[in-house]
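Here the complex is missing a single protein chain, while all its other protein chains stay put.
To keep things simple, chains are lettered A and B as they appear, and every chain counts its residues starting from 1.
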């Protein structure tokens, strides 16, 4: 397995993926999944063209070989080989001589970025189209133009990559990102690359309470297809999930990361993210909305209503380069991916610590002295002999021990207890491990239970 | 059926009803119900004197023929034929010569309105009494007065009028008002007249999701009797109800209407009224209280606890003319009745639109393009081809479609969705109808349900 340990290694992966002309199906997607497969052992899940998946149908594969627009002198005005954004995604083939006015009916530009090529698709209505900069289009003279696109639509399949990293519980955490846009950086490659980095980090943990599922799919139709096969399984097992999108360099000085809540407002992932925000982790919170977003719209569709949110740092629609050829590696920043992967690892550690623990001696206080957890003399200055670097001092540890034992009653999660103590849940992991080791706690469990 | 379409027609009904000497039983009540019956096909429900209704007993009928007070010179001091407020409601007969002091024991005046005749009753303790202006009483000299009331109490019945306008569901909306006061306008005739206007409006709707029940009864004892017969039926079927009282010209510049909540705080009618208030419909909200009010006190008694509130514009007890001969047509205003009937029609339209709808394709997003509800090209400027005048633009319609489909899960009512969108529920009626027509929604249902 190739590793992603530093700037150079991450850059190498990015540079391998960037030039490929991806779409929601086809060779570009498969080549991209192959490259990712060198870093994460993705298994392939495929759906055949015409297969019914929930309310949708798997489309034909789109193949594109060559495309250009030339003027009457034979000069090339647009050349697909310069940028794979020049052709509208899923464009029909064309080989026609057209007037400037006819050409304009088939050319898309960006109003906000007049120098950039916009990214346009027409997956479900057949038409042909080119994309170019607004300024270039404005400069075109009246003429007869040769519009040429050599593309085909053919039966084939839709491909998804996924892998499961088992933990102590069958309860799962989903990490999902998408792979279906051509050469763009923040809104395409940042998500799957950070997802792969998270795989390599979580793989190294000493202990995983939860099982981790990593999914890379073409957006929307991919998650719909995935849910048609694995939706019931996820409904039974999913504890928390996050869709990764647009994880480039944030332009918000107050927040490194921005979390869109799951549709189910009382989901544990929503509570954890609010907790981490309140603990000063630089996380902004957005409400759930079905009106825009990424695959969380599918995971959170009302029939599934999974506890899946979405995380981003340089959010789609909130930067002017979005969906244009200006969404580049420089804009995104390789360092941002490395930093975000670290921040996200801490978030998944928090998720992994959470759950309901049970005090095994809930009647009366535990006699802590018998477990070497309490001072033997009633002296106000010498509370506790066990030290723990993640807590300020011994009194804090004793407080944490007493709070955890008092509230580990099957009705309060570790997150609830962290909120009561106003302490980051990550700081309680060591105390919980100590109490598990001494037999004073059992767990974690993932549903409320009686003592 | 006579119609109430304009100022003249409403005035004609008012003028026919005003002079009648009504009480909680008797000919005045029956004549009034007959007149209303020309405008709304009321069926009569009657209860015999002595019949036990819940914790109460139907009283005897009261008949009054003639009444006066004369001084020793034979000059008339009080004449019942001048105003039916001059005799205390349910007064015993009397034919006595009394001193001024003795007379004063039986005369009621209004402290706050010294020139007006107050409205006084003594339904359940037999006594005789007159009402007159305080100024007139003060001017009476020492003398021997002839107090004469020709009235009888006799076994008979208590009469109520009601009618049901069926809708698609057996779930009902109750519109209730009272008819039992003699010649007063705002606090007597405004309620039943507006109720009849609502009947004529709701009758004309193209579609009624709910069934509408209209009730006109003598206050308190009438609704108690009605509940003794129909209370269980209402408990099973009632979705929302409103008691109409005091619907004359508001003196509150901020609110046209004022709604007293039902006792059950989480009732849908309470939520709808809060919603309409928040949507700027000029509705004030009062808390429920059993301490004063109208028939909602009976509908909301703890054994029934029906979802019935009360609506008013010129509230009892908050205008000085209340319960006196100064409560006139001019004070009330015929135009106010016409305007309030229009406002109330919109409220009942909102109620009729509400309920739980179910997305018939809840797994994954619906592929809106297949239903001609989505743009076929991913162009930010051309979202949706369906237009709808009640929404600002196509994007608003698409948002409404997505929100309604996402949250029509059997746990969120259309009202909840309107609140999420911060849009008046009335604006969603058209979208819901479109989605029902395309088979994407089912409903409305009136209880939470699983998808």
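Observations on the model:
Here, a residue touches a chain if its C-beta (ideal position, glycine included) is under 8 Å from a C-beta of that chain, and two chains touch if they have at least 3 such contacts.
Only a predicted model underlies this, so the values are computations on that prediction, with no experimental measurement involved.
Taking the complete complex into account, A:405 is the one of A:405, A:418 or A:432 that touches the chain left out.
Of the candidate positions B:11, B:49, B:122 or B:136, contact with the hidden chain is made by B:122.
The residue touching the chain not shown here, chosen from B:20, B:116, B:189 or B:227, is B:227. Residues touching the missing chain, restricted to chain B, are 53-56, 88, 108, 120-122, 124-125, 127, 220, 223-224, 227-228, 231, 263, 290-291, 297-298, 300-305 (touch as defined at the top).
Listed here are the chain A residues that touch the chain not shown: 359, 361-367, 369-370, 376-379, 398-399, 402-403, 405-409, 451.
Keep in mind that, in the parts below, only the chains that are shown with their structure count from here on.
Separation between the centroids of chain A and chain B, computed from CA atoms only, is 55 Å.
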